[in-house]
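Beneath this line is the structure, given in structure tokens, with notes to follow.
The complex appears here without one of its protein chains, the remainder shown in place.
Order of writing sets the chain letters: A, B and C. Residues in each chain are counted from 1.
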Amino acid sequence: MIIELKSTIAKINAEKLAMDIKAFHISFNDKSYLITGSGVKELPVDLIEVTENYWVFPNDLQLASSKFLKTRREVKIGNVVIGGNTKNTVIIGGPCSVESEEQITTSAKFIKDLGLQVLRGGCYKPRTSPYSFQGLGLDGLKLLAQMREQFGLTVITEARDASHIDEIIEYSDVIQVGAKAMYDQGILRACAKTQKPVLIKRGFGTTLQEFVQAAEFVLAGGNPNVILCERGIRTFETGTRFTLDLCGVAWLKEHTNLPIILDPSHAMGYAYGVPDLARACVAMGIDGLLIEAHPDPSVAKSDASQQLNHTQFESLISSLKPVASSVGYNIL
Amino acid sequence: MIIELKSTIAKINAEKLAMDIKAFHISFNDKSYLITGSGVKELPVDLIEVTENYWVFPNDLQLASSKFLKTRREVKIGNVVIGGNTKNTVIIGGPCSVESEEQITTSAKFIKDLGLQVLRGGCYKPRTSPYSFQGLGLDGLKLLAQMREQFGLTVITEARDASHIDEIIEYSDVIQVGAKAMYDQGILRACAKTQKPVLIKRGFGTTLQEFVQAAEFVLAGGNPNVILCERGIRTFETGTRFTLDLCGVAWLKEHTNLPIILDPSHAMGYAYGVPDLARACVAMGIDGLLIEAHPDPSVAKSDASQQLNHTQFESLISSLKPVASSVGYNIL
Amino acid sequence: MIIELKSTIAKINAEKLAMDIKAFHISFNDKSYLITGSGVKELPVDLIEVTENYWVFPNDLQLASSKFLKTRREVKIGNVVIGGNTKNTVIIGGPCSVESEEQITTSAKFIKDLGLQVLRGGCYKPRTSPYSFQGLGLDGLKLLAQMREQFGLTVITEARDASHIDEIIEYSDVIQVGAKAMYDQGILRACAKTQKPVLIKRGFGTTLQEFVQAAEFVLAGGNPNVILCERGIRTFETGTRFTLDLCGVAWLKEHTNLPIILDPSHAMGYAYGVPDLARACVAMGIDGLLIEAHPDPSVAKSDASQQLNHTQFESLISSLKPVASSVGYNIL
Partner (left out) sequence: MIIELKSTIAKINAEKLAMDIKAFHISFNDKSYLITGSGVKELPVDLIEVTENYWVFPNDLQLASSKFLKTRREVKIGNVVIGGNTKNTVIIGGPCSVESEEQITTSAKFIKDLGLQVLRGGCYKPRTSPYSFQGLGLDGLKLLAQMREQFGLTVITEARDASHIDEIIEYSDVIQVGAKAMYDQGILRACAKTQKPVLIKRGFGTTLQEFVQAAEFVLAGGNPNVILCERGIRTFETGTRFTLDLCGVAWLKEHTNLPIILDPSHAMGYAYGVPDLARACVAMGIDGLLIEAHPDPSVAKSDASQQLNHTQFESLISSLKPVASSVGYNIL
């Protein structure tokens, strides 16, 4: 249950009330809310007098629910606002991993020259083998910060586990919670304490319900700037790396109030399919797209097969604009 | 292995050669081909003199392979040609089941009035329960034939099992092999003996490789007019009925030479998601779309939740045209 | 709803009543039953006087439900009764395919010498490629009949599609409905009209609910002798051919009244894992086991990797007896 308190209730009293009923307390749009588990179906008698409004839910999809907020939330990524009525589709491009100053500088310049605004690049790679390239770590984060300064780009990178989440929050403009880390409460609770935007990727074995509940950890903890990212689920089909779940995206658009970004690169796993899929994603009317591109994919230290080269990426971006336009959206 | 025989080889001799090496023999584009299993990697010595050209394959995806034919095959559905360089996206609309003369007449008139050309409607329903509506059977087929005559529409309906395949071939312009029937060799072998177009739906538990191999049964049996239809696979996600596999569609476009039609209605299972998904499908550049629509979905005898009403369907078709146009395709 | 009619109601009247309410009518254990869809939750007023007893169900799992019959049904396979309180685990052994008289005779003699009673062998193979060995067809069926006569064995073979179901019913003692054919209503309806036992394999993409509903087609059509066979489902894991669903078996034991046979060979796909899995299956307390064995797996025309050789099979059977005994069952 979500309880909106009357505006006359002071914040300190709201917090006391929250403690009394073991609820979360958040401030959002200048209002105070208490959030209990969805098992609570009736407004506690003691709270009737202080309650302005309340919502009952069939399950723990509450703050993220379209039953709570009818319009999609706005989230600001650098200078770009997505969600709400903006009809903006923001492109997040860049290499899978930050590999060297030269490689990330080439990438950043390329993104900038295309008129795009958001650069991605992994520093702590959640590899499944200890014998693969594990990322540059803090050195990578510093290179990203340098790109931000040098090119005026917004940067996004991924937290692999809770042991370095503070670094990520410090250096990155948008905190990416990876598909393998999205149940990680050490990360989610830390993300709840910042106001930076948090992009949560759906785990490849994660139901839509669980996925949105990961967002609830951040929202209930006090950070309203959460973005959902579908990036493919694991199915019996192995001809492609994962299976991009666009039915799931339709479900998220219907049942949640959070902006939605799609990642066709990881879903497909092969560069040849990325452009067609990216156009399909954009035609759904979405808030953003995450596409991997590398100056020379053949020498990439991770995900070599799925990264576009810069010619392919540029050509893709050109083709996305009329598709976005055909459904009333703008590519940024 | 596919072996193209020299044009000097008479058909009767080609057939003898096929029998000698236990191969299939087909005529296609005025040429004669022998097709063996993909285990054969070297041209049999005895055939060297009669061979014009040959192709070796890593697996039994052969006649359907883009290694054999570089351009997508053209298939004619009524008056519409799809595939090849046509850039046509044909819309197949209509109710899940033919329920009554009134219902199917209303549907047919509606499709006709929208300027569309292909009407769908199930007569033998592959229900999973014996206690559900099973379809009108032969009476339904006769109603479809009546719609063809009355409105000049092309009709498509589904074969549930081999016991009535001859009826379907007789009455339907396009033979649909349903997701639950696509391994049915009784159906596939019968489809190989006609020249009518055959639309094969991917089973919801079927790999892409197996799916295309079902097409190989029809192609190797002598019918080149095969269309693939992706309609959602079964995954762990149950928030939607199935998971539309657009990564798989990218794979099919890369690895096969067959036209591809998509069915977002069955994948999604809920009307609310169908328009967004249909636009996504069209943006991939595909040969057709299969959308369920019913004059009054609330009283439909099957798939009530996923069928659009006529207002929704008309609005969807309008919105598809600019999307198709943005990727260089035409809605027909 | 299942309605048990009073014993005073003549069969001809029962049939009339069934037609009136569009229900199935069956005779079972000397009683007459009407079966409607599970949507019917209240006894029709007109039937109150003729009704002895009735059962309401939450879904279309009705005749197969443990809510209808508390004890597992008994089914006779040749001379062996399984189910009920028999605590018999019948072993069904033999090659994937009948390949030649010599091969199947060696197999039959081997099964007989081990003291087992049921021989399997495929004649119509549901291969996914037209270029693979498709089975001996009717010649294979005749060889199986010959084995029955020569060795006094019970034989079981599979219907691939409805086009040859009559042959299978004529020649086989137990009709196997394969995993790819279990939605085939042509087969299921034909099986309903015989009284021979029908072993239905679960499709690899089939939910438990759908699986049991396939059995409902046969049961509601008048044949009570149905056996369920779990043989592995398709999951994201490809290290093994399929994933044997023993949680599903626990579900079937709890929710249905049908005997359950398991097929670890097809699930595993590799001979090395079959013995361990077979022992696991037997320890669950099941009605039978289906194990593929071939005189020389290395030359088998289908499923070479998963068939045991005769030494391995004999050793496995020896090891199964103490396991069965430890849970109070007998290997037959």
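Throughout what follows, a residue touches a chain if its C-beta (ideal position, glycine included) is under 8 Å from a C-beta of that chain, and two chains touch if they have at least 3 such contacts.
If you're wondering where the values come from, they're calculated on a predicted model, not measured in any experiment.
Trainee: If I consider the whole complex, including the chain that's not displayed, which of A:206, A:257 or A:326 touches that chain?
Mentor: A:206
Trainee: Can you say which of C:18, C:82 or C:268 touches the chain missing from this structure?
Mentor: Considering all chains, including the one not shown, the answer is C:268.
Trainee: Name every residue on chain A in touch with the hidden partner chain.
Mentor: The list for chain A reads 24, 35-39, 60, 62, 126, 128-132, 160-164, 180-181, 183-187, 203-206, 210, 213-214, 216-217, 220-221, 233-234.
Trainee: Since one chain isn't shown, list which residues of chain B touch it in the complete complex.
Mentor: 205, 234-236, 238
Trainee: With the missing chain put back, which residues of chain C would touch it? List them for me.
Mentor: These residues touch the chain not displayed: 205, 207-209, 232-233, 235-251, 253-255, 267-268, 270, 272-273, 276-277, 279-285, 319, 322-323, 325-327.
Convention: only the chains that are shown with their structure count from here on.
Trainee: Compare the two sides of the chain B and chain C interface and say whether they are made mostly of the same residue numbers, over half shared, or of different ones.
Mentor: Because over half of the interface numbers appear in both copies, chain C and chain B meet with the same residues.
Trainee: Just give me the whole-number Å value for how far the CA centre of chain A lies from that of chain C.
Mentor: Using C-alpha averages as centres, the distance is 48 Å.
Trainee: Could you check chain C for residues that touch two or more other chains and list them?
Mentor: Touching at least two other chains: 205, 234.
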